[in-house]
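The other protein chains are all here in position, but one chain of the complex has been omitted.
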């Protein structure tokens, strides 16, 4: 049980039955089951077997939460540059929620429309950690990084065409960000983005309580 | 005499004497001499031989303007993300001036300091063409492109370290810009950026006159 | 309403019904609807619902023009190197037309057949802006750039095989063009090529009127 | 004053005199001056003018701390794979110290010597954030990530030869880390690694106090 | 008959009938038939025709062993980082077995879970040669290399996503391994990994006998 | 004596004395000595020792021709895009001359100045083989290939800046040439370009004699 | 009619009917029709309409030869490293035959089996031009180049897996060949390989006649 969280099930390459078996073991251990990269047809089977499961079709995640979860703690905001980045962003949202954080999702405030970002600023500026999912040129994390004082986890997405090279252009852009508070995870790694933001927000949470 | 402008002298790889010889021919043809990529020591020799020449040490350019130049026409703004991008930007400035345009230079309004850009917005929003020189992640042209209605010529610079790969990260970022009015020239190609902006601004100029 | 043009609808990833909803809002706002990256089957549905729509199957665009459009203004020429580059070129054509420009399309005058280019020279030499779509080695924009005095927007295409690497070879070739008036957009970015040419041609148009 | 910290001076490309001028302004503003990428000869001049300055020759940093600094808070550990990674690691150390954190440095526990890492485990396992600087194959952050529950900031270094390609191999390795708590900054970006770890540790600090 | 082993049949691109023809010739020559990259449907046909054949569906191999094989000699261990690397690892296992070696397979002891590796150490530390198949960041061969005194053949796999670039990140990581006893073969080259380990183990075997 | 020609001496990394020793052996064997990649200072020594030697400082070659050479045979033309490509082109010229061919050099007819190429067409159109040395975007071989019926050997040069990546852009452009008669050698490989053109021209020569 | 040969029809992206139309025009002009990249189903239609056509299903070519073709002249040999390279090699064979040359095909003499190559040496050593198609590491052209005195046209193929990167490894290997008589065309460019070899062999042919 690494890092204080029950293991996450990576569903790609496992049958619905195999996933169900793992879930039953985890439930017996009183763990909060969480699965990612789940296809629609496997989700259908799992929802039949576990009617209490929560399925997010955009994020491609499933969760069977424990009955008496503590109040969420720590504040994560997940932002996307475009609508195409939404699946990656939602995976980050679900991950950070499963880690016990308050999460807000803000979509489609990419750099080419500067007024949208300023309108939303009040909604992300006080977060403990911000996740920014962006494809194409991947410029949004740098812009967001200039507006907040907390760490920004940049998630390059494979959204784009031509010279985006499956997210490589966005990855390079984000790694070269001139904003000192921006750090980067793998292309399309919504889970990792949410996990790191969740870790940071949880560590940060008691501060809010005591100050 | 391609494109209606006297030929520009690319000084790299030519001796001061060879440059002077070309300048004397151009002067005899009553052309407005312009040289780029000029080292400091060659500039010294040329200034002795042509005391009327205008040397820009940061841009590494030299110019021997004709005595009775027409009023400048068309408005170009050149913007840099950081101070390190200045030599490339100044080369663009000198090029667009030599083409007969009004040129304004705005430095160091890179994406990590959003207030700086908004302060300067009034100074670039009405241009006929904007040149943006930026290194590292090359995000600034996308941001500027969202604020103006005219074409934006993005010039990636080799300023950066690590995964900037000599300007490749900035080039890829700019080519993938999600702003529809952004187009790109070669890394460190200040001359080309200024040339294209100058072409566009000159074509656009009569509009200002007649409207 | 950025840059004075109604927003373009990027149809990839949207259902026909969703596109229709956006179009109805734009029509109510008296805007000139324009959609790109539209598949054949969605086009069929939209043409049923909007019989007045103009569909270009090669360009994969759709347009519902306003009833009383002003006369087109400014001259754009779009050129292709081969026949395979045509879909990208047509997208540029439709975009520049929608922006209110006169547009001419010249196909298949690639560099390996020099007489074809010289025959057509009279048809592109007076343009306000030229778009050149080319794949493989991407040499044509440099050649065209040597024949015209206006800006040339080079659009690398993914047409090719082997070491064309999905348009990367063409992109690199165009970025390194030794013609000073050539600038580059993303691989297969016909929309962007047409948009920039349209911007430039519209800015340039009054000149034709007054001179 | 973004992020609650006085601005850092990037000394590369600035003269000693220019740096001194900035420092005098910052001192007048009662800020804790910090400079990075400082060459040995400039350091000598600055130490003459500011005898109270603290210079770290390996990190290439300088600092003029305020007289009454609060107790450090939050715990950062900086780890290196080899001895060659030390300059990058020391830059991270100095940055996190300047941000007001407790910092410990552990060198040369790279993956080829597994016992060294286990010996040191007790010294890094309780940190609020860990920075790992590694070149060559960049495997160490993954290994460390498996031992700790906090965020790990991986800093690829340009140390290596042959196919390390100036740190690219290490960067790719770290971005692909299968440890969920590993995130990455630019090659040789010791400052950024220390800055992010410092941000996280400061946010986390009150937890230690209250628990 | 290069290297003292009957030729291996690479089944991709050959029909079941064509493979059967080659096998019949090899059987007539009293050789130990071995085929790799065999699809499930071809395997079915071959098993009908050669009921004595041994098919490994995960490895995608088939073998028709000679009746009186000598005792296996030399010890090879094949290790995987994750479960996704198993097909590549099993191909290595089957190859080394066919070469006449004792082979043990250990799966899923990747770098993020350090206790798993230590638990298994006793099972691989005495091998004559170790094969390590790993995708993503490819860090496991370096870690294993630090625990054993024999050669380690690293096989990068194409398992991963985003910036793993089809195994390139793992390949680069392994080539840059700082463990002196690690050498590398092609991405997904389970056959080659098993072949080299088999060669080394066979050469090493008499040592065990005589010492 | 591979391919019917005395071995060429690659002078880089050999002392003047070592080169002289090889030359003396070749002279004793009545061979036509030829050295490439010769620095200026070594050339000086060799010219003292072999006053009859022919040194080309731009090509960086040296030759000690045999006294009674046969008439040159076969026609090679070497073309450059810019003046910077001249050293590579001259190396090709000297190589093809040493192989016994008639060689003509035409410089600076790059694609941006189309009239220059047409003026020179009569001087290259009848060659048995054409070598084209070009840097930057490397478009000239395609253009020349459209004007001639013989093979065109394209030599990419490392001349350029920014995204020319040391000749990679030119190499990719030339490999993707849509002219069917263009083939490519290594970056800056003037020797190889001249050698292949010489081989082809020599094979072709008798045709001229008999027709 | 560039280069003295009727135009080749590139069949990919054209319907069978469209190809037939072009063929009818060419037949009326008394030209020797040749089509490449022809799929099996289009071939079937064309063979119905032109029963005299010669279809090579491996090469994916079709030809409708003129009734009274002259005797073939000039000798081309096409060699493959493995069996997978055969389609590319056959395209070269058909192209050189259509150009009027004698062509011999030698398959599967790749570098790992040195005796095969030596056995066949007598069959390729006297050619006027040799085409070598090879994938994977692309080493065969260098080896062949060491055995012959004529030009060798290397055609990298996309055959391979892992780090062959679709033929890039083979392309780089061939461009770096240390054999002076090796030159390179695009990946999978069998047509181009055959075309260049055909050009060279035809130019060389009279020599055989007169000597």
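The chains carry the letters A, B, C, D, E, F and G, assigned in the order they are written, with residues numbered from 1 in each.
The rule we apply is simple: contacts are C-beta pairs under 8 Å (C-beta built on N, C-alpha and C of every residue); 3 or more make two chains touch, one makes a residue touch a chain.
Computed from a predicted structure; not experimentally measured.
J.: For the chain left off this view, which of E:26, E:109 or E:199 is in contact with it?
T.: E:199
J.: With the full complex in mind, choose from F:117, F:168, F:182 or F:201 the residue touching the hidden chain.
T.: F:168
J.: Among F:33, F:76 or F:189, exactly one should touch the missing chain; which is it?
T.: Considering all chains, including the one not shown, the answer is F:189.
J.: In the full complex, which bits of chain F touch the chain not displayed? Write them out.
T.: Interface residues of chain F facing the absent chain: 2, 13, 156, 158, 167-168, 171, 186-189.
J.: Against the chain that's been left off, what residues of chain G make contact? List them.
T.: Touch set of chain G with respect to the missing chain: 81-82, 110-114, 136-139, 142-143, 145-147, 160, 162-165, 168-170, 172-180.
J.: Mind listing the chain E residues that contact the chain we can't see here?
T.: Within chain E, the residues that touch the unshown chain are 2-4, 8, 128, 146, 149-151, 153, 171, 175-176, 180-181, 183-186, 191-192, 195-196, 199-200, 203-207, 209-211.
Rule of thumb we're sticking to: only the chains that are shown with their structure count from here on.
J.: Identify the chains adjacent to both chain A and chain F in the sense defined at the top.
T.: Both chain A and chain F are touched by B, C, going by the contact rule given at the top.
J.: Centroid from C-alpha atoms only, then distance chain A to chain D, rounded to Å. What do you get?
T.: Roughly 27 Å, centre to centre.
J.: Report the inter-centroid distance (CA atoms only) between chain A and chain B in whole Å.
T.: Between these chains, centre-to-centre, one finds 42 Å.
J.: What are the residues of chain C that contact at least two other chains?
T.: If we look for residues of chain C contacting two or more partner chains, we find 2, 112-113, 146, 162-164, 168, 171, 175-176, 180, 186.
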